[in-house]
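Complex shown without one protein chain; remaining protein chains in place.
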């Protein structure tokens, strides 16, 4: 095994080993450090050449490998986890449950990294499940009622997703006549399968739960705010991308032309992009706003996928773009989430720097600066040779959604800042936050040199990005004074569902516990007593019986 | 042909001698003499069986007095099997009694015991119907004496009942024999079988004989004398009665049935017997389920088991020879298994009653902890009686099942199956009592002698081993002989 | 006669003789008894391994004894037999260890361990039986030897449970007996494996053979706790934890399932049964049982009861796999035979540990127990995740093969069953895990045993950990040569080769 392969092996295993380490008495103190160290192999691996490692004895014969896409994903995932871990070192200083948090953190991390490197569905499913279920622990870390509720919903939806995925995988493997478990083979085989549509449905919506497509997004705005800040950063930055990664890996992109699916995805994408914004601006928790913004960003990606379904040939140009978009969103969103924790300690750093740190990721997410601008531009460029230009326009407009969300977010932060200033300063948090801000800003130059073209070389396209946000800014400034004070509870639809499920559960349990044991049968005491009295009577009349028997025997003989 | 040449007469002479000796000898010698007698009995039985296996069925005329006036003895495979069975069971019961009975009781026990054994052998070996009658009568008297031996009210009442029922039965039998003689002018079984002709007289005779034997075998609904007698008697006596005595009349019934070809001519009667058997199975099982007295449970289970043995009669049909063969083997095996298992069970029950000092089931609480060995013996016997594998009872049941399937009489399958469930019910009921932890701790229990526990265990284990070694008895009973020739 | 031929008998005898010796031992000789137990278990394991070597060489040692004209007891070690024998011998070792720890200073140990060994002996007999008759014998023997274990506590409840147990199992045994006898009446003694004999019979009396199939399955289904006959399983919960483990994971339930395997594959032959349309009703019943069991488990508040109902549903996975025509389904069924054993035994060990160490019997008492007993709880978690069918625990492998097998057999709806069953499993296991790990402890424990050990005594802890680890490894390294999966594949290969 070469070094690369060792790294590949370690990428998911190393966090597990560290997690095991934290269980032994000595290791508990270093749990945080372990969490920081855990990402290093992955980070290193993402910088190496593509490697391939087959583990025939593992599960049903696992194959792990890195490919261009997965390396980019590895890169930002590892980066985000690393920096969030650093941040967490400070954030959880006084937390009593820190150790268990870090253990779950390591498990989740291993799942997240593992699914990026696994090329066969079994290990992919394994890591996906690991990430999902360990993530639950992160969500409910501060055992508040809201956290538990969020966790419950997260879990329920996650399991639904898992089951959809599993059935999708079953059918897909049937499509290959159970000959192969490699994701690529499955993806290739799906179009030929007789249940192609069903498989697509299962896989798309199954992973959609993670990717937060409309109606399956319910857990996001609940889970992100209640989770500790570093956790919500990785949830919203990295883990949400696992859904996207799964789509890219398992859906038959590039060889399956289906206007139905294209339409579905595009419509869903738009609903997410704008609907999420609508719901988001009416939220009161900054993290909730961010969560909704994640939903709307994922909507853009969904939409892009839809375009690929419309015109498979687009796969080649769009794939790197999509990947870059994911990277950009991961870092920017991570930075924003971290900033929610920072706000309390602004007084230790110059206000200018602080607000800059606030603004940069926000602007880049809107698509005015840094990675965001490039992402938007590349996306549009990729979509130009698609018949429908309205799409481009729509994407441009979607900036409005993001803008309003960001404004809301910043405004809420401001409010919060005025309320509490109690927190003590902490360098870890500030450093990691700053690092993440920088990463997200210079992502194009650093991580996507091949795609990178400086903005000044495309002034027109760049200018186009500006008018929508500007407009939105004006409107919102006007709204800020005379806006109706609406607000929507976190997790919009969930309330409905919860009511329904509660009612259903009560009904079911009513039926379930209503069935009693069958009533005791009619008492046979009388019969028994009578029979019991028969015995002594026969005893005293034995001679008579003897005579009767003889008669009977004779009669029998004579008759038959 | 003198006494020396064949061990057959010894099988009668030794026990009779034993009876008289044990009456005459001073008390302390009696046990020793009996031990000697038992040993010699075993030797004689083995010798005879060797002869039979080597050179077919044996005929012997006592003191060279030929039939009809003389006493002719005849030993074929079936008789051998029964001789061996009774030798095994009664010697073990004697061993048990040796340590069970107090000295003075023991002294009076031996003569009756020897009479019992003598009459049993007489019946197994008898070649003509009248000797059978004499044997039966002697057996009755000995058995009644043994029952009355416990000398308390219940056993006395039981023995009176028993005596009356038995006398009635044997009278019926005797009347039947008389009529047979009137019709055919002979009493020897073989000559009867040779020139047998049906007529009203012989039909009435047959019904009388069958009825009398049924009464003596305690077949439902004529079983009512059995539970008090077997349940009330002293433990080794109950074991002897249940294991051997009722088998005697059954054995005679079997011989008549097959050798005189009754099963060919009176299918209706055989169905009637089957129905009685079914009735016995269910009634006996149900009654056993209701008893509170340990030994009565066992006694009623005997009633039920007799029912199983009766099931072989409807299955002995002239039509399918293989089905009849299976039924014959199954019935005999059932009988054998029951003899062993029931003796074992009674002895085990006796041990338990010694431990608790009370006869009722309630007292058994916690016994499975205190006397695992005895409980184990009881359990093994129970397994055989339930007909659960691996046991003689199971093999027998299997054969009967096969036979009834082959002869297309599926209703007997139902009876067999339900019956075994019922027997499981009453046996496990006893078990459940022994597992109760509600009773106080075990130190209040008395402790039976090891030899008693071992004898019980031996019998039970034998009944289980019979399931693995069933081929031996089956080969023995399928040796050529009048019975086998009469079978289809 | 070649020495290998005596191996099956030796395997049987190790535990049988152990039982006899233990019965003879006086109550007070604890150490001696334990050492005999363990020695016997290890010896048996060694013998099993020897036997495995032989069987892998494609020769199947056999001993037979004619007990009735034309009917003989046959002990034969073939691949399938080794599957079950291996499982039960491995689990016996750990269950024995556990039982020794569990019953420390409690009365009637001699009786308990005697019947315990007897029970395993009969399990061995079941696995090595070479024809239905032999199978039947040991099947009934199993019933007899488990009854004393069920009523071991001697309380009213346990006696009632014992009665229920008997009513069910003896009834089933009788039905089985009738089936076997009928089959014998039609076709004589049919050793396992020569299905062409049966094929001929089916050609002659299709109706009868279908009826016999129904009888056999019904008789075996009682022990396998298929839907209408599952009632005894939850009531038998009053038994001590090792016994429950034995009933649920090793002996009884598995005996039923294994019998069904034998009937379907080695008496009728899967192809034949499939052509005769005998399998789909089985699939239906199994599917229903799976759902029903999970649904009832959802309503239980008693830990062991919940586990019991989960067994009801999990065992039907095996039946389901058997009833699916095609190698994948077969593999799924067979491999679940092992996996379920490992996982369920773990769960019961853990439940026993909770009950023994902290006096916890109800689920709501489990709050925060993860802090107090981390290792036990970890083992429990592994087992539970396996039951849900999450990778990398063994349960997932079985589920995967069952699902693919269902598709292979063209029964796509089975996927739905599997999925919804997994959902239900998650619904009744995840809350438990939530309580164990994430809920804070409510008050102090119902009845805490004071030990110097942090978690619980080693004899209770180690078996649970080992079985948990095994079930993890069985899933994680499913494709290695030593895994249950590859053994099941081997068997299936031999089964489906013409």
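Labels A, B and C are assigned to the chains in the order they are written; within every chain, residues are numbered from 1.
The definition used in the following text is that a contact is a pair of C-beta atoms (placed from the backbone, for glycine too) under 8 Å apart; a residue touches a chain by one contact, two chains touch by 3 or more.
Basically, contacts and distances are computed from a predicted model.
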{"item": "Omitted chain, identified by the protein name its UniProt record gives, among \"Carbohydrate ABC transporter permease\", \"Putative, Na(+) H(+) antiporter subunit C\", \"Formate hydrogenlyase subunit 4\" or \"Substrate-binding domain-containing protein\"", "value": "\"Putative, Na(+) H(+) antiporter subunit C\""}
{"item": "Chains still shown that are in contact with the chain withheld from the display", "value": "A, B"}
{"item": "Among B:106, B:161 or B:293, the residue in touch with the chain that has been omitted", "value": "B:161"}
{"item": "Among A:94, A:481 or A:537, the residue in touch with the chain that has been omitted", "value": "A:537"}
{"item": "Per the touch definition above, residue among B:109, B:130, B:313 or B:328 touching the missing chain", "value": "B:130"}
{"item": "Touching residues (missing chain, whole complex) on chain A", "value": "536-537, 539-541, 543-544, 546-547"}
{"item": "Residues from chain B at the interface with the omitted partner, ascending", "value": "68-69, 130, 133-134, 137-138, 140-141, 144-145, 148, 153, 156-157, 159-161, 163-164, 167-168, 171, 174-175, 178-179, 181-182, 187"}
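Convention: only the chains that are shown with their structure count from here on.
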{"item": "Between the pairs A-C and A-B, the one where more C-beta pairs touch", "value": "A-C"}
{"item": "Whole-Å gap separating chain B and chain C, where each centre is the average of the chain's CA atoms", "value": "43"}
{"item": "Distance from the mean Cα position of chain C to that of chain A, given in whole angstrom", "value": "38"}
{"item": "Where chain A and chain B are represented by their mean Cα positions, the distance between them in whole Å", "value": "79"}
{"item": "Parts of chain C lying in touch with chain A, wherever the complex brings them together", "value": "295, 298-299, 328, 374, 390-392, 396-397, 399-400, 403-404, 406-408, 412, 415-416, 419, 422-423, 426, 430, 437-440, 475-480"}
{"item": "Residues of chain B that touch chain C when the two form their complex", "value": "329, 366, 368-369, 372-373, 376, 379, 383, 388-390, 394-395, 398-399, 401-402, 405-406, 413, 417, 420-421, 424, 428, 431-432, 435-438, 467-471, 474"}
{"item": "Chain B-facing residues of chain A, complex", "value": "528, 531-532, 535-536, 538-539, 542-543, 545-546, 549-550, 552-554, 556-560"}
